[in-house]
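Only a single protein chain was left out; the remaining protein chains are all shown in position.
So, chain A:
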Amino acid sequence: MAIRRGRGVAAINYPTGMNLGGDPTQALVHSTPTGNFMVTLSSVDLGQGMKQIMAQICAETIGVPTDRVVVDTADTDTGPHCMGTFASRGTHRAGNAVIQAAREARQVMLEVAAEELEVNASDLETDGQGNILVKGAPQKSISIFDVALSAHFKRGRSISGRGMFLIPRSYPEKETGAMKPSTCYAHACTVAEVEVDDETGEVTVLTVKNVFEIGRALNPKMVEQQLVGGSWMGISHALYETTEPYYPNRDHGGTDFNQYLMPGPGDLAETEIIVLERPSADGPYGAKGPGEMCANPQIPAVANAVFDAVGVRIDTLPITPERVLRALKAQAAN
């Protein structure tokens, strides 16, 4: 009887969004009279930071500081249509819709500025600080504040735009069954090191080293936050969490936090996160959807590490002490 060490590796290919009856998200953008911009969405910020990301995307597209943008989300009675926040689709689908809406709003903004400055709209650019300048003659400029006032009170224009991003439904080809159920693949690889006590069946994850390829990290600190939390959750899925420990028998499921196990702050594995940025062609400013992927590769990596440590393949999650001991017993009997 001994504590045995093992190391496992796993790599994954992760899709953004899914093939429903078409996968749409729409967005509206409009300016207030003082030149702030409002993004209206139905998509939901669950804490992953969607509001921040949509504000950044809108600000970048219109050419204003991020704090000039307000994002209103999550009311499906009043907001533009969104399929929802799932399948890691939020940043990708809503982000593309926001870019489209913001571009249209920017165009109106430049047209109004052009009338005020008596130049051609195509000769104008933004400085990212809230001003519109004539290209090559920056002394000729107008603030976005004044442009918005003019649009609202003088010229009767709405500085606004509509964004509609749709991935059409994909049907399988009759001959081959081939289809395109999702878009924009992210990737990840994890190496996990574990200790398995072959007397008690307990598995301890010592280290997880994760590499994530996520397109462009639109907000690097928030990406890191997602990945660190997700890596923890992956270990939790691998070793602890289940609502149905004896599935398909539904008895003995945890009903509350006393019984639904998760690793606490004392059970953390040493965690390393490396982010690779390969901007995606169809993503908003190159982003992909790393959301759920962050908790995926740890699971097979831990299962492989357990195999490496004690030579048993556990193919039912979570990898509980009971399952490890039963597998070791079966192995000894053979």
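Simple rule for what comes next: contacts are C-beta pairs under 8 Å (C-beta built on N, C-alpha and C of every residue); 3 or more make two chains touch, one makes a residue touch a chain; residues count from 1.
Rule of thumb we're sticking to: contacts and distances are computed from a predicted model.
A chain of the complex is left out here; the name its UniProt entry carries, from "Transport permease protein", "Gfo/Idh/MocA family oxidoreductase", "Phenylalanine--tRNA ligase beta subunit" or "(2Fe-2S)-binding domain-containing protein", is "(2Fe-2S)-binding domain-containing protein". Interface note for the absent chain: among A:72, A:146, A:198 or A:224, the touching residue is A:224. Although one chain is not drawn, the whole complex shows that of A:233, A:287, A:312 or A:327 it is A:233 that touches it.
By the touch definition given at the top, chain A reaches the unshown chain through residues 46-49, 221-222, 224-226, 228-233, 256-258, 262, 264-266, 268, 271.
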